[in-house]
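All protein chains of the complex are present and in place, except for one that has been dropped.
Labels A and B are assigned to the chains in the order they are written; within every chain, residues are numbered from 1.
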Amino acid sequence: MTRSLNRSSATGALLALPLLVFLIAAVAWPLASLAGHALSGPGWGAVRQVLAAGRYRTALVNSLGLSAAAAFCSVLLAVGPAWILARERFPGRDALRTAISLPLTFSGVLVGFLMVVLMGRIGVIPEILGVLTGRRIFEGAAYTVAGLFVAYLYFELPRAVMTLESAFRRFPRELDLAARTLGAGPLQRLLRVGLPLAAPALRSTLAVTFSASMGSFGVALILSRRFTVAPLEVYTEMTGYLNDEVAGALALMLAFSTMAVDRLLSMGKR
Amino acid sequence: MRVHVDNVSFAYGREPVVSGVSMELPEGGITVVIGPSGSGKSTLLQLLCGLLHPLQGKILFDDEDVTGVPTERRDVGVVFQSYALFPHLTVRENIAFGLQTGRRRFSLRSSRRRPSRRHVEERVWDTAALLSLERLLDRKPAQLSGGEQQRVALARAVAPRPSLLLLDEPLSALDARLRRTVRAELAALLRKLGTTAFYVTHDQEEAMLLADHLLVLDHGRVVQAGDPLDLYRRPQTPFVASFLGEANLVEVEARPIANASSVLPVRSQTPLGAFVLPTTAGGGWLLVRPEDLTEDPCGTLATVGDARGLGPHDRVILLLENGTEILAHFPPETAPAPGSKVRIGVRTRRPHFVGHSE
Partner (left out) sequence: MSTAIVRRAGIAATAVLALALLTPIVVTAAGAFSRAEWYGRRSEGAEVQSVPDLFRYVAGIWGGALLRSVEIVAAVVPLALAIGAPAAWAFRRRPFPGSRLLESIALVPLAVPGVALAFSLIQVAGHTPRFALLVAGHLAYTLPMVVKTVTNAVETFDPRLEPAARSLGATGWETAKRVTVPLLTPALVLSALLVFAVSWGEFNVSFLLATPLVQTFPAALYVTYTTNSFPVAAAATLIFLAPVVPALLAIQALGGEAFHRGLQA
């Protein structure tokens, strides 16, 4: 029995070896090296420099704040549609699901472009509003913080809805039926059965949307003017000023904060 | 609450599941529906609680038409086969759930405002005590055994004191021994509560023990309904006869008389002896239950095929002279040896006759 267990484990380890090698070579080692470089030198080296300087700190804080806000809002907005898609049957449901999940394939750059299409200087919305009211409202809105936020939402919502929907779908249907037989209306069922059971899924959705926002680069490239986010700073340091040290430190802090929040949110889940 | 189901039908797409079912649930009594898998029993239950709406027909609670009323507003309690306990709530919270939803009864005769916190606590405690759950109130369902979970499911359904209790094979997830104990407790509880109950099962013993009123369902139709013992002794079809216990159905030929308008029963010869039988044109079967057979020196000759002691009685397979196989129950340790010949007779003079259906 022990022998077959060992053989079985050995086979398993062998099959998983390429994955392990890849993760070490392409992810763990580069990141560790990044950390090493950034933390070396007197008093935590470049990291200190980064934390001290206004611009970089601002960028990091902006990233954290915007990502957190976008994550919360998207999860909040996603709960209703996710529940409906998961539990109710109605004509056109599959079409709606497909429509909502379409933007999942869009990278940030594309989303940025779409926002410009909608709300840039000559965006669709200002044009239409201009025709209707004679005033140019929301002109250039895409390039403000609000515009960036909406772009994040556009990016996150499909993700949030689909993740929550698959979690809701896994609910044993009978629990919902049982709640109904006990007199609970739809709102009560959502609040007392659906959401508590969904709490782990909600947490992991928050983690996913937060991580995706923190990594947001394409969107920021296109839309951010006066408002800077961390990935952008890494890029400019790296390519513009060739300031590898600072770029490295920034990248490290960015990666670290994202992973930390992600781990925190995932704790308590199986 | 009296429940009247009037000619109700339901189908999944093209497949009829329940066809033209009508029944009356006596107030305060336990109505059991029994039938093979796929006979539509669970569907019937779901129609009663409103999870499904009939395609045709009406359902009346105390003369009020509830056919279109959604589940949340019907005054029913349901015990599911899988219990469906809320895993994230304690036993106490599970039981209290139905008391906190502030559901209005469909019937306007008695409005119910949301009960006070103290009232809820009292009711939870009382219900838990009824089912011996006091010690378990702060546990979560995952920490309970199967039998305990079943009691919690019952407590939860019963706590709001609904007017109709629906039970969907509540004991089928328990092992045989546990089932027997729980069955008796369940029967006692239901009678104590006096709630009208609708109980679905495929277990004949359970049905006989619990039912005040019994319905046999097959392929979505009610085959026979009435007092359980009545159905046992006088089944109207071979299906009902064999479903409610072991049955020997002995084929009997038609014995028409010259003037067929007469319905006087006639003494006829059967493989098991001469009995008084009703006259029918089509013939039918004699129903002889295994416990009705006994050794009788004046009886028919039969060869013993197999004999096995089961404990409470001996199970003996007998072969009649015309080749028919009969199952008999002999008192323990009295079974004759296989291969020997015995004379057997039927205890009653007028065994029940099941006619061929028209």
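General remarks:
As a convention for this text, a contact is a pair of C-beta atoms (placed from the backbone, for glycine too) under 8 Å apart; a residue touches a chain by one contact, two chains touch by 3 or more.
Treat the numbers as computed from the prediction; the structure is a model and nothing was measured.
One of A:103, A:140 or A:196 touches the chain omitted from the figure, and that residue is A:103.
Which of A:39, A:68, A:195 or A:255 touches the hidden chain is settled by the complete complex: it is A:255. Residue-level contact of chain A with the missing chain is found at 8-16, 18-20, 22-23, 25-27, 29-31, 33-34, 37, 77, 80-81, 83-85, 88, 90, 92, 94, 96-118, 122, 124, 127, 151-152, 154-159, 161-163, 166, 185-187, 207-208, 211-219, 221-222, 230-231, 234-235, 238, 244, 247-248, 251-252, 254-255, 258-259, 262-263.
The rule is short, and it goes like this: only the chains that are shown with their structure count from here on.
The geometric centre of chain A is 56 Å away from that of chain B, both derived from CA atoms.
Against chain A, in their complex, chain B makes its touches with residues 49, 51, 70-73, 76-78, 80, 82, 84-88, 97-98, 101-103, 156-157, 160. Considering their complex, residues 172, 174-175, 177-185, 188, 192-193, 196-197 of chain A touch chain B.
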